[in-house]
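First comes the structure, then the notes that go with it.
Every protein chain but one is kept in place in this view of the complex.
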Amino acid sequence: MDTQSVGLEIYQLIENLYPICRSITGDGFRGTMQILQGYIPIQLHEVPTGTEVFDWIVPKEWNIRDAYVKDSKGKKVIDFQKSNLHILNYSVPFNGRVKLAELKEHLFSIPDHEDWIPYRASYYKENWGFCISHKVLESLEDEEYEVCIDSSLEDGHLTYGEYLIKGEIEDEFLISCHCCHPSLCNDNLSGIGVATFLAKHLSQKRLRYTYRFLFIPGTIGSITWLSLNEDNVSKIRHGLVIACVGDPGKMHYKRTRRGDAEIDKAVAHVLKNSGDEYEIMDFSPYGYDERQYSSPGFNLAVGNLSRTPHGRFPQYHTSADNLDFVKANSLADSFTKYVEVINVIDNNKKYLNTSPKGEPQLGRRGLYSTTGGRIDASHMAILWVLNLSDGQYSLLDIAEISGVDFRSIQIAAEALLECGLLVDV
Amino acid sequence: MDTQSVGLEIYQLIENLYPICRSITGDGFRGTMQILQGYIPIQLHEVPTGTEVFDWIVPKEWNIRDAYVKDSKGKKVIDFQKSNLHILNYSVPFNGRVKLAELKEHLFSIPDHEDWIPYRASYYKENWGFCISHKVLESLEDEEYEVCIDSSLEDGHLTYGEYLIKGEIEDEFLISCHCCHPSLCNDNLSGIGVATFLAKHLSQKRLRYTYRFLFIPGTIGSITWLSLNEDNVSKIRHGLVIACVGDPGKMHYKRTRRGDAEIDKAVAHVLKNSGDEYEIMDFSPYGYDERQYSSPGFNLAVGNLSRTPHGRFPQYHTSADNLDFVKANSLADSFTKYVEVINVIDNNKKYLNTSPKGEPQLGRRGLYSTTGGRIDASHMAILWVLNLSDGQYSLLDIAEISGVDFRSIQIAAEALLECGLLVDV
Partner (left out) sequence: MDTQSVGLEIYQLIENLYPICRSITGDGFRGTMQILQGYIPIQLHEVPTGTEVFDWIVPKEWNIRDAYVKDSKGKKVIDFQKSNLHILNYSVPFNGRVKLAELKEHLFSIPDHEDWIPYRASYYKENWGFCISHKVLESLEDEEYEVCIDSSLEDGHLTYGEYLIKGEIEDEFLISCHCCHPSLCNDNLSGIGVATFLAKHLSQKRLRYTYRFLFIPGTIGSITWLSLNEDNVSKIRHGLVIACVGDPGKMHYKRTRRGDAEIDKAVAHVLKNSGDEYEIMDFSPYGYDERQYSSPGFNLAVGNLSRTPHGRFPQYHTSADNLDFVKANSLADSFTKYVEVINVIDNNKKYLNTSPKGEPQLGRRGLYSTTGGRIDASHMAILWVLNLSDGQYSLLDIAEISGVDFRSIQIAAEALLECGLLVDV
């Protein structure tokens, strides 16, 4: 697999998705799923407005065609066609003339970054509004403006995409990404892109676990999925929420609520052995959809593996989170690390040494290799796997205890399996 | 509560108690209790001499009226009326004339601090003696002296005080202080003073635990109390021994013998979040009455929260531990920290999130608060309490895991209880 070219392909997908005005419901979300279906056979689900999902109710479906604000000379001072960030996401329809003072109650800007447009939404409180650069806000004259928001907020559906790749066992590895943001690249297009190519990659491999990819609107999407799939949630053994994986920052991993789940150990091992800088953070109940998967009624082993986390880069939820901010090589690197983590989890089994009393004689099996009187690394890996394969330690445990990287431990185990010195537990 | 004025009131109580010559038995101890009864309704217990208390026997009661040493010219070179520290505590009666050499076998001084009078006692080995400054000792001429010790050591009683403040449950929080030292301020008047005002403060509050205050002579007092109350000792869930809480030093906490009791966690949390310097030490079997409460036959969860610990300040057990050494603002600060610790313990309950699957929709309950697109601290506290209220974690656990202070977690829990999102376990 040429990860460099994967990085470029993910970037191209992000470019295609960038112009679409997504929200937690509506045609922007559907159109996004249709583009992804060009890569992987995502199954779409439509959940009707009003469906009760735990403590929540699926909201009305929102769609928007156009929106603008014209000044007294008829000039569009704010134009949805120029950036879909301009509209307060989930704005109700509105047509009317308002004075500047009233208009300002519906305008959002970022005084600290006067050229950037913020991203704001009002899903559960009916409102209308516009997001604009602070520079434009400051330039508005004290006159009357014509406001037009050609949107609809009506009974409809919440849409989400799902793709299941079956492995040897029914136990699942969940990869979940939110797809509800409009023209924002790192959060959330990078996650969508890497998830799509991971799914494509895994669909061509022989896998132990079953992999479930969810492409959902944030919060309401994961709550809806959990509510509709409550009976099957217990199959999820490991999971990662993917977002913010395209920026140039170092990798960050937020542990699962459990704190010491297998996925926590696998990610820590991969990051530690990557040679790159990284940071591991404890779970907190704020963030992306791991909040829902980690609610106390589920407590799933779902972590969040990203580059710079949400809120820690100034471009977060602004027009500056654009196609310049995400990089093909960052996407490639994130993709590679996800592949490594999945390799660890998928191969992290426990084996039994079939010759556990004393060391077996490796020489007559061609497994004794020394270089100039010194033991070499592959032989050391073999000794570790033999010594710790007592049914208690998994290959990842052995890698961590020995300080040997998982891939080397995996190769040693394969050699020992081949000559019968190791068997499945 | 105005803690600054509490500090002054405690200081005034210490001033009143200072002149009394206390010991482990006798009228000095009784007089001390009578003064405290002006503040709180302490119940007095009188245990007869000869009562067997575990491995010990309640000793004879000691009382003293006067004591002096006169030189050949009839001048009092040592005078009990000037400082009750001059008498070796528990000195047997003595009248006679002795040469300097013999007298010196009964004199105690501190060569390193030539102006200070040491405090010494001889409870279990009959002896007489005087404690004097080294300067006076050095000035004594080689002549005959008249020694008079007008004391009595006779069958009588050991006195101790007890005050029980009933709470919702019978489980108890024990606060114990020794009251057997004569004119010494930090050890032990500061402990008596802060304990008295804590008791007064708690008697006006609605409490979950029952609070038991013990005002006892050191060692023999706690052993006597444990022996007479053996059947009820198991009610004690938490405890603190209070002493040395008036000096200007930082707070020190000596952990319980268990090392990870709830009281250990509560004190550590309060000190960590106080913003002040502090030190936490492991249990050791030397110190105050926590030695007895922590004997292996009881192993109670009793720690020792003080300012500078016994033996670590040079004034310890000398006349320099006087009214200048303790400070009203140190007493106020110690009082405040004890109040905080008690607040943590008394409110440290486990709750259940009634909407544990996914997050509940906080917006429609008025609990969703953000400031300028950023989550605020009180909302974060609410998310933590919801996420961790699965029956496993107490509010203190949640405070520690989240890094949020206990008071904020407590406020979040109260808001959630009010809207029904939390219930008692």
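A and B label the chains in the order they appear, each numbered from 1.
Note that in this section contacts are C-beta pairs under 8 Å (C-beta built on N, C-alpha and C of every residue); 3 or more make two chains touch, one makes a residue touch a chain.
Quick caveat, the model's predicted, so the values are computed rather than measured.
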TODO: Using the touch definition up top, pick the residue from B:7, B:118, B:239 or B:303 that touches the left-out chain.
DONE: B:118
Task: Hidden-chain contact residue, picked from the options A:154, A:390 or A:418 - done: A:390
TODO: Touching the hidden chain in the full complex, which residues of chain A are there? Just list them.
DONE: 353, 355-361, 363-364, 373-375, 380, 383-384, 386-390, 401-402
Open item on the list: Applying the definition given at the start, please give the residues of chain B touching the unseen chain.
Closed with: 53-56, 118, 120, 124-125, 219, 222-223, 226-227, 230, 257, 282, 284-286, 291-292, 294-299, 311, 317
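To be clear about the criterion, only the chains that are shown with their structure count from here on.
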Task: For chain A paired with chain B, centre-to-centre distance based on mean C-alpha positions, whole Å - done: 55
